[in-house]
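Supplied in structure tokens, the structure appears directly below.
With one protein chain held back, the other chains of the complex are shown just where they sit.
A, B and C label the chains in the order they appear, each numbered from 1.
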Amino acid sequence: FVFKPLLYQLSKAGKLCVPAMNVNDSVTKQKFDNLYCCRESILDGLKRTTDVMFGGKQVVICGYGEVGKGCCAALKALGAIVYVTEIDPICALQACMDGFRVVKLNEVIRQVDIIITCTGNKNVVTRDQLDRMKNGSIVCNMGHSNTEIDVASLRTPELTWERVRSQVDHVIWPDGKRVILLAEGRLLNLSCSTVPTFVLSITATTQALALIELYNAPEGRYKQDVYLLPKKMDEYVASLHLTTFDAHLTELTDDQAKYLGLNKNGPFKPNYYRY
Amino acid sequence: FVFKPLLYQLSKAGKLCVPAMNVNDSVTKQKFDNLYCCRESILDGLKRTTDVMFGGKQVVICGYGEVGKGCCAALKALGAIVYVTEIDPICALQACMDGFRVVKLNEVIRQVDIIITCTGNKNVVTRDQLDRMKNGSIVCNMGHSNTEIDVASLRTPELTWERVRSQVDHVIWPDGKRVILLAEGRLLNLSCSTVPTFVLSITATTQALALIELYNAPEGRYKQDVYLLPKKMDEYVASLHLTTFDAHLTELTDDQAKYLGLNKNGPFKPNYYRY
Amino acid sequence: FVFKPLLYQLSKAGKLCVPAMNVNDSVTKQKFDNLYCCRESILDGLKRTTDVMFGGKQVVICGYGEVGKGCCAALKALGAIVYVTEIDPICALQACMDGFRVVKLNEVIRQVDIIITCTGNKNVVTRDQLDRMKNGSIVCNMGHSNTEIDVASLRTPELTWERVRSQVDHVIWPDGKRVILLAEGRLLNLSCSTVPTFVLSITATTQALALIELYNAPEGRYKQDVYLLPKKMDEYVASLHLTTFDAHLTELTDDQAKYLGLNKNGPFKPNYYRY
Partner (left out) sequence: FVFKPLLYQLSKAGKLCVPAMNVNDSVTKQKFDNLYCCRESILDGLKRTTDVMFGGKQVVICGYGEVGKGCCAALKALGAIVYVTEIDPICALQACMDGFRVVKLNEVIRQVDIIITCTGNKNVVTRDQLDRMKNGSIVCNMGHSNTEIDVASLRTPELTWERVRSQVDHVIWPDGKRVILLAEGRLLNLSCSTVPTFVLSITATTQALALIELYNAPEGRYKQDVYLLPKKMDEYVASLHLTTFDAHLTELTDDQAKYLGLNKNGPFKPNYYRY
């Protein structure tokens, strides 16, 4: 198991000595581990650590990728007022159409109760911004590693840290203002929530099928490069999990398959299909 | 302007005599013309033709692509109970996670009040199924062309057609049962609803930029093949429409752009990104 | 049929010469004619008149009673960003918990795309406020009569009115700014939308049962005063409409009825119950 960006770097540098599968970007992995799982774990992580009531809270979510979309949907559904920050105009326009105001963090920093980072970027929340947050506001990270919030900048003598329970620190300013930092800026969903077995099953199935594919593939199908999981396997992972929901697939008739130019057993979509 | 599947057929047959852009599958086109526009036009089309109340109605939506997703979201939000049919296990699993029961049409045909087809397929609703629908139920098509509902099968002597208003026919069975057929099975969103100017603007911008790109491209960049709109142009279309919503994009710092390995002006995502 | 406030005025003045039922405040009337019906007719009324796209639009809804709650829920569900104005702190707190920012109209007047009044009050939108609205913004009334928007104040020489289609006027300021006024400030749901037969059925049933009750009541049960529909009749109206949805009620066992101190046939709630 190698972290995805590293794979592409190795490949680019010509140093990848075996074929590799980027399972992280298979549909089932992306949507389940990111969108659907985070839609639930953001609520779980915040409740277990802070008992915050979601209704009426003002929340800013940095990043409207799959993780951000999940966090936004869940918090909006529970009565929070959600703002979004984005660098990508397409994701920003999606946020607009989904009913979120797209703002720069500085526009709302003084009024929000909760900041959640989901960008994959670094220093998305800076010390300067943390200085301007309200007393009692919460800051946490759902993105990647621990770089999104500039936590290092909070380890200065004038600020006092108080560990109020596991994974929860109050950072206290000289004037008494407290900001609640969760998991020291590490991933909230991994540190303070649980991953449902259903999601683990999907991810593990994806990885297992990728290994089987690489092992079974005829000589030459895969070179020393990074590949996406074949569409048909992605569909297979999904089909294996439909029984959990007692979901019944419709089968194409021969006539319909011919009309659509599809094999009745899939794959059902072109590679660029977005779901 | 040439219909998309034809482009790919021509290309496959080696008969495409100029480079072509598949603008239909650009993100902005897909999400706006399909997902976001249909989320609104399904409601509009049904109200203008039938004045049906959505609350409490049982609806089956055939197909959970972008159009189906939009229809499902809108009707669920307004209190309908929505079932989904799907052939693709990935889309079916998405429907499950979004809170819809995935069924075969025959399982619910006797109980539903409304059938909406969004598949791109043909004969999705057959005469046999229309025979089993409830008195007063509605059937309409949001998918493509007029093939999804087998309307021809309803033009038989034992059934009476009664035009009750423009675009609305009552098909009457010998026992007096009426099924309400909208737009004779043609596209409801084009026949019985309007397309907001905002959506037209996005689509037209996409097409114009595609033509400009093809015209301006250096000799040899595009061969006699079908291309997707370059990611950067897709992002440009989106950015041009953000002002409508007073949306404010965040800009990457130099340091962040370097960390992410991105140009500060985009493109911001790999080609396979799904949004 | 006499308008409700008049009944109470007559009663207060001792001039009511017969018993009267305030059917307007029965649960089934309130929730269906107001909450559930307006949740749909606000969308219908706006689409038929303006073809506006809801996604991403900023909307302010004046009043968070049953009508306002319906309008807010529908527009939020379709991706609008909704603000609420309220005079009553309880309704205001409900709006907060449902995820709406509670503001004074003046705070958002310059940024909103749509104003919808649902207050039952007069002069909720004044000329001064209309002067500050954006070019192209829409103003309409879902409340009562035609007093909520100060339409009279717009009939001054410096403003030009242009009738662009039935029920739709562009009011044009000297600088070219246009505000779109629907139904000249009269009720949008009655002027520009339809009332589903299901809602009419509920309302008519309530009225018919009230008349039957007054007619059949033993001498002396009702004096020359205004009464609410007896709870049991309200429940009866609801039960008559459940079959439409194939809804199956659970019956209390003798043991359960005794435990709850209820008659197995209802009424099931105390008079002050809010639903």
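The rule we apply is simple: a contact is a pair of C-beta atoms (placed from the backbone, for glycine too) under 8 Å apart; a residue touches a chain by one contact, two chains touch by 3 or more.
Keep in mind the model is a prediction, meaning the values are calculated, not measured.
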Self-check item: Contact partner of the left-out chain, one of C:V164, C:L190, C:L211 or C:A247
Solution: C:A247
Practice problem: Kindly state which of the options A:R48, A:R127 or A:K232 is in contact with the chain not pictured. | Solution: A:R48
Quiz item: Which of these, B:F32, B:Y64, B:F100 or B:F198, touches the one chain of the complex that we don't see?
Solution: B:F100
Exercise. Pick out the residues on subunit A that sit against the missing chain.
Key: 36-37, 39-40, 43-44, 47-48, 51-56, 58, 74, 77-79, 111, 193-194, 196-199, 244-246
Self-check item: Hidden partner interface residues of subunit C, rising order
Solution: 25, 27-28, 30-32, 36, 85-97, 101-105, 107, 120-123, 147, 228, 234-236, 238-239, 241-242, 245, 247-253, 255-256, 259-260, 266, 268-269, 271-272, 274-275
Quiz item: Contacts of subunit B with the missing chain: which residues?
Solution: 55-56, 76, 78-81, 96-101
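By our rule, only the chains that are shown with their structure count from here on.
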Practice problem: With chains as vertices and touches as edges, which is it: line, ring, star, complete or other? | Solution: complete
Quiz item: Centre to centre, by mean C-alpha position, how many angstrom separate subunit A and subunit B?
Solution: 26
Quiz item: Going by the touch rule set out above, which residues of subunit A reach two or more other chains?
Solution: 96-97, 101
